[in-house]
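The complex appears here minus one protein chain, its other protein chains still in place.
Chain IDs A and B follow the sequence of writing; residue 1 opens each chain.
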Amino acid sequence: MIALRLVRLLVVLLVVTFLSFLLLSLLPGDPTTQILGLSASEEAREQLRRELNLDDPLFTRYLSWLGGLATGDLGASYTTSVPVTEALAERLPVTLELLIAAQLVALGLAVPIGVAAARRAGRPLDQALTALSFGLLSTPVFVLGVLLILVFAVKLQVLPATGWTSISVDLGWNLTSVLLPAITLGCAQTAVYARLLRTDLIATLQEDYITLARARGLSPRRILWRHALRPSAISLITAIGLNLGALIGGAVIIETLFGLPGVGRLIVESIFARDYLTVQGGVVLISVGYVLVNFAVDLVYVAVDPRIRRA
Amino acid sequence: MAGSGNAHLRPPGEVVLRVEDLVVEFPAGRGRSVHAVSGVSFDVARGETLGIVGESGCGKSTTARALMQMPPPLRGSVRLDGLELTALRGEALRRTRRRLQMIFQDPISSLNPRRRVRDIVAEGPRVWGAGADRVDEMLTAVGLDPATAATRRPHEFSGGQCQRVSIARALVLDPEIVICDEPVSALDVSVQAQILALLEELKERYRLTLVFIAHDLAVVKNVSDRILVMYLGKVCELASGDALVERPAHPYTRALLASIPRGGLGLPPADQLISGEPPSPVTPPSGCRFRTRCPAATPLCAAEEPVMRRIGTDHWVACHHPQETGEILKPVEAPQVARAPEAAFPQPAEEAEDARVPKSPKVPKVPKVR
């Protein structure tokens, strides 16, 4: 099982990194323009290309990069000469903190909303909550972010609009700087999570074992939280997994909007700078993250629903 | 039980469908497999109804699918009028399918919800490029109004009516054999009787040959000429409905009958005839597959698999220690032996041993003593 997973991880990693290598090589322009500036002579560029091994055939370059990857060396940025691993290590905590905080916000809102709506399915509270989540679902995350900035940073001036304070510098400032981005990202996901949970909970509450739990004289609260919630969580877990997997490199909108130095922005900047090695490093990080998150989700499935133990 | 052997098969010329040593297995992960059907043999004569009865997991529905080659069996032979179906592939198989039709258990699920009922019945003729002239006749024959059927979709019909549509769909192609897989189990009692009566009526009218699969022995007996009892992928007993109910020989058949409430058959309580849970079809017991639950099991049952043998007029059983049937068999060369009327249960092994009867295809019918 574990061995099979590792093989899959390796296959995914090989294919994905090769494809991105190929894709990047198709881009017009190369790092020399960025490093030497537009005015540099063609000879100087040729010289630099040789130094950077950019004149080797694509496949040779890929193999040598792969060799580096095997030893944990992802190379150094063409433009800043910072080792790629270092650059990623610097950016990853920002993205991770954002994602985790956003999931906390999303679940903290979605579970009560979903549960409340499911318990009163079809009644006014449910309809109001359903409408609310529909509205949230239809608000693009950058629109929501702009609105929140408008309200909290511009009008009320209680939270900073942009900027990042590392957790190692000051915990309080760190939390303030992550709050607005996390709420923005979290709210957008709240809608999805709450709707999934509501639908599954309504289905679960109609199951025989719930009616029988009522017939055993158990209190509604106990039935809801101990009997119904766990069997209703599968879709929710799937959605969380998909989100985490996609957002490791895809929280770029939030990072741009709030000026956070995260992985997503690093990749975007690196592509514009034709900084292939940094982009490649980002690609490795994202695909490994994606596979790991999937693996973790499968583990959680088993913990939540013992029926999924095989396959 | 759980026997193999082909002693009970009739000469190929007399039957329209002949199934020999059918084996179906499904992968169960980790290199193991589910032994769903393990060496089942039977035949069906033209115009006859063969009932197949057994509990869940006995392989009766899998057998039905294997007859249709959906999917084809792992091993064994299915011959329709002498044509070996398991050897057919692709187009040849497709062309043969229309000769075997099937009626499914779930009347709702077996009809496409997006199509009108008349179109569903007309699909067969359409596939084969035949005219739809029989469609209305068939709809009327199953008790539906063709005009209504032309405009309505399945969800506008009740379960019983949907099953009528299924029957019309199967019969419109004029098949040689119709396989009914639990056709009435999902229906209410009153509707079930209507469908059974309809099947009997249509069988007369169109001279159908039926394989009728169900878990309810009383239902099977009502429509069948002969009944095959299955357990865990094997055949236990084959007999006419009356013989099976009046003189059940296989311990499993007896347990099945005794479990039926108000069976009124003078059998001991079911809990004395069967114990425990059915074993896993992934690791079936050695020898006789029923031995783990059988009160009469002996070491022989674990060591050797019983084969089908004759114990009465067209009455066959796969058991080392079958219950006396009370019927006197006159083997062709052996002298007539009178049998004690109902022996006490469980049957001692030695006594059962001499109940063996030489296999002989043609045994004169002898009146039973009782």
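Quick note on the criterion: contacts are C-beta pairs under 8 Å (C-beta built on N, C-alpha and C of every residue); 3 or more make two chains touch, one makes a residue touch a chain.
The rule is simple: contacts and distances are computed from a predicted model.
Participant: Of the candidate names "Putative xanthine dehydrogenase subunit D", "Methyl-accepting chemotaxis protein", "Peptide ABC transporter ATP-binding protein" or "TIGR00659 family protein", which one corresponds to the UniProt protein name of the undepicted chain?
Facilitator: So the chain that does not appear here would be "Peptide ABC transporter ATP-binding protein", according to UniProt.
Participant: For the chain that was dropped from the view, give me its touching partners among the shown chains.
Facilitator: Within the full complex, the chain not displayed touches A, B.
Participant: Which of B:Ala141, B:Cys180, B:Val223 or B:Cys288 sits in contact with the chain that's absent?
Facilitator: B:Val223
Participant: Kindly state which of the options A:Leu4, A:Ala70, A:Leu156 or A:Ala215 is in contact with the chain not pictured.
Facilitator: Of all options in A:Leu4, A:Ala70, A:Leu156 or A:Ala215, contact with the hidden chain holds for A:Ala215.
Participant: Would you write out the residues of chain B that touch the absent chain, in ascending order?
Facilitator: Interface with the chain not displayed, on the chain B side: 55-56, 68, 70, 94-95, 97-98, 100-102, 104-106, 109-115, 123-124, 127-128, 158, 160, 166, 169-170, 173, 188-194, 196-197, 200, 215-219, 221-225, 240-242, 245, 255-265, 269-271, 274, 277-278.
Participant: Since one chain has been left out of the picture, which residues of chain A touch it in the full complex?
Facilitator: Looking at chain A, the ones touching the missing chain are residues 8, 11-12, 15-16, 19-20, 23-24, 26-28, 121-123, 134-135, 137-143, 146-147, 149-150, 154, 207-209, 211-220, 222, 227, 230-231, 245-246, 249-250, 252-253, 256-257, 264, 267-268, 271-272, 279, 282-283, 286-287, 290-291, 304-307.
Following the convention adopted for this analysis, only the chains that are shown with their structure count from here on.
Participant: Need the CA-centroid distance for the pair chain A / chain B, whole Å please.
Facilitator: 57
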